[in-house]
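Other chains of the complex are left out, but the ones given are in their true place.
A, B and C are the chain letters, set down in written order, and residue numbers restart from 1 in every chain.
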C-alpha cells in the first residue's frame, strides 16, 4: 500500500486527492496547505484524511511513501527536494520546475535515492492523445510534417507569470510525447498588454527532418480554442478538444510529388479521401495517471512522464523565455541536448 | 470613358473583364494572353472585345487609357513599367512586384507621369473588412492588442514559389489597411516538405505600442480555415470568412487592471458581455474596387490600395522571405521605413 | 427555517440535496430511498443528514415542513398525496403525475390544506429561458409565429415508458411558460423500434392566433441536439443549449407584406439585419429554483411552476399519448381547458 501525502489543496489538489483516494494499492493519508480555508474544504470533503498547515508534517512523516505536490511552480523544487531527501517518491504538477538546473538536480537526486519522479502531464493519459500516439507509432500518419496547436481563451492572467508558463506546458508535454526526437531550435514572439507579462505568444519549435511545430497561446482571445493539427506524409489529423463528440478527425489527405527529382516539371498530386473519426477511450485521464504512478513505483518502471520528460519541457520553456526576452531570436537547443543526454542516459531513458 | 485593356486571361483575368465591363464610365476594349486556349475562352465569353496574343498590342495601343495586369507576379514589373511609360494607368494583381526596388521604381514612374497605380487588394472592398475598418476607426475596439490570422488549406502548391507569396499577401494587405502604422520588425519561420519551397510558415509582425500581428499560413492543412482575430482594449472580434452567415462577431470582452500601478496587488477584471454579429454589406468586392479604380482616375484620388500600399506589402514579404532564409531571425524594418517615407511622402501619402 | 425531507436518492435526488442544503432559510433533515446502496451514498456525502429506507419516516415526521420527491413518476401521486395530507409542502420532479386526474386531485388537496406544490421544471430557471421570457414579454420578438424544438440523442431507452414521457416534459414546460396561452389541439406521430415503446415522436401543438409549436424527440439519434427556434413577427431566435458560449442568438430577420390586403400583388419584403448574442445570467438553475420554492412558502406566492403548471404539462402529455395511440389523430384540447379553468381559477391562477 503506497501511502500518499498531498501538498497543496488549491485548484488542482482536490482532483489529486479524489483520484488517489480511489485507487487500489494506494491511500491518501495526509493533506497540507498553508491556507486555512483550503484545509477546511479538505476536512469537509475528506473527514478521514489528516490535514495540516505545515508541509513538513507531510514531507517528514515516516508514514508516507509518496508526496504529490500541487503548489505554485516556484515552490516545486524546494518541496520535491526535501521530499526526495526524506525518501519519498514525488508526483509533481507541471511545469516540473522553473529552471533546467533545478530539474536536473531533482532527477539526479531521485536517481541516487532510487525514487520515482512523475510530472503531472495529464493530457498524455487522455483518450485523444493515446489514440494520436498510436496513429503516429503505427505509421498511419507517415513521416510527420508539422505539429500546430492553438490554445487560446480569455484569462486567467497570472499576476507574476506570463502566458507561456501557464498554457504552453500542456502543448509542450503533448508534443514531446508524440514526437520522439529532440528539438533543434526554438523561436518565440509575444507581447504584454495588461500587466507587463506576455499575454500573447507564438512559439516555433524546429525538429530534425523539417518537422516544424508551432503553438499559438493567448490569454486575450474572446473565444476559447483548443485545437491541434498534425500533418503527416500519409494522413493528417485535427484534434478539437472542446467538442463533446468527434474530438479527433483523421483525414486521408495529402500531397505527393510524382517524380523523385524535385524539378519544376514534377507533377504534384493531391489526395482527398475519407475522413475517419475514431472512437476514443472514455477514461478520466488523471485517474489513469494516478494508477500509473502507483504502478511505476511497485514495478520500478520508467514513466513516460518521468522527471526527464518534465526536464525536456522545462528546457523548452527556458528557450522560449530566452527567445521572448531577445525579441524573437532563434535559440539553438543543441548544447542543451548534450547536457540532457548526459543526465538522462544512465538510467532514465525516454519512457514509452 | 476609361478604355481598359486586360493582360492575362488565366484564373483571375475573366473576373477582371466581367467586372470592368459592367461599370459606368469604363469599357474593356482589348484582352491579351499568350495562351491560345485562354484567348479562345475570352472570345467565346466576350465576342465584342478584341483579343490578341501580344501584350504589346494592349500596352502600345493609343485607344487604351488603363491596363489591368493579371499575369504571374514575376512579369508585373516589366508590364507595368511599359504601360506607365506609354501613358497608361495600371491596375495590377497582388502582390505588386517581386521586390521593393521594383515597386519603388514603378511608384516613382507613375508619379512622374501623373498616372495611377492600383494594386488589386480585393479584400479591402469586402463587407467584412469595411466593417472592421469602421470598428477600428471609430475606436469601438479601442487600442489594438493583436491581429491574428489563419489561412490554411490543402494546396495549391506552386512549382516555383512558396506559401508566403501565395497566401500572405491577402492577410498582409488587410492588416496593413486596418492598422494605420508601419511595422517595426518581422520574424518568420517555416519549412518545405514537398518540393523545396516552404509550404508551412508562421509570421510575426511587431508594430509600435506592443501591437503584435501573426499569420499562420499552410498549404498542407487537411482543413480549410480563413480566420482573423483582432483583440482590442475595449472589444475583440473574430472574422470567419468561410461561413455563409455571421462572418464577423464582435465580442464585448476584455481584461482590465484596476489600479494604475501594474503591481502584484492590482486586481484583474474580466468583462464578458454580449456578442454582436453586424450585418455586412452585400457587395461584390471586385466590382466595388473596379468602380473605385475608375473613380480614382477621374477624380485624381489617392487610392487606399495604391502603389505605396502595394509597396508596403512587398516590403513585408521581402522581410518575411529574408527571415525564413535565416531560419527565423528577426528582421528590423526601421531603415526600410525611412526609405518608404522618402518615396511616399511627397504625394502618395497613406490613402484612406 | 423550512425543514426539508428528500424522497428518492437516485439520479436527481443528490442534486436536490446539494442545492437545498445550501440555501438560507432551509435545511435538509432527512433522506429516504428504498435502495440500500443509494442510502449509503447519501450517508457518505451527507453524514449529518438522517437516512431511512422508509418514505413514511419522511412523510409522517412532525419535524419536516416540505417534501421533495425525486422518485419515478408512477409514484408521485401517492407520495405527494400522503405528504399533503400530512401537512407538508411538496416539491416534485417532472412530469408532475401520470394523469390529469391525479394532478387535479393534488392541486385541490393542496388548496384545501393551504400548502404549496412546486413541479421541478428546472429549465425555467436557466439564464437562457429567463432571457427568452423577457424578450417575449417585452415584445422584442413581436407576435409569435412558431415554437420549434429538437431534443434528440442516443438513449436512454426506458424499459416501461416511451420517449414522450422522458424528453417532452422539458420542452412542454418551457413552451408552456413562454407562451402565455392554452393550446387548442395536439397531434403526435411516432413509432417504436426496440422494445414496444415509442422511441421517435413528433408533436404539433396548435395555439390560438396561428401560433404553431412542434417538438421532435428521438432516443435513436446518432447525434445529440438541443435546439429551440422561436419565430416572431419582429425577430427570431435560436437557442442551442449544447454550446458552451453563445447559446442564444437573436436574429433581426423577418418577412413583411407591404399592403394590408393579402393579395397576389402585395409585395413581400425580407428583413435581414444584425444578430445579437445576449449575455446570459450564469446561475445554477436548480439552486435558483430551490430558493424560489422556499420563498414561495414563506411569502405565500403562486409559483410559475406550481401544480397548475405541472397539470398543464400533464394535460398535454395525455393528449400526445392519446394522439400516438390513434396513429396521429388530432386531439382537441378545448374541453380540457374548461376543466383546467374550473380547477385552477379559484386561487391558482397562472403564475408569472
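Rule of thumb we're sticking to: a residue touches a chain if its C-beta (ideal position, glycine included) is under 8 Å from a C-beta of that chain, and two chains touch if they have at least 3 such contacts.
Predicted model only: the values in this text are computed from it and were never measured.
Note on stoichiometry: the full complex in this file contains 4 copies of its one protein sequence, with 3 placed in the shown coordinates.
Criterion: only the chains that are shown with their structure count from here on.
Centre-to-centre separation between chain B and chain C, using Cα means, comes to 55 Å.
The centroid of the Cα atoms in chain A and the matching centroid in chain C are 45 Å apart. If you average the CA atoms of chain A and of chain B, the two centres end up 40 Å from each other. Shared contact sites, meaning residues of chain C that touch two or more other chains, fall at 245. The touching residues of chain C, when paired with chain B in their complex, are 245-246, 249, 252, 272-279.
Interface of chain C with chain A (complex): residues 47, 223-224, 242, 244-245. Interface residues of chain B, counted against chain A in their complex, comprise 145-146, 148, 154-155, 157, 159-160, 185, 187, 189-196, 199-200, 202, 204, 206, 210-212, 214, 216, 218-223, 229, 231, 233, 236-238, 249, 251, 253-255, 257, 262, 264, 266, 268, 270, 272, 327-330.
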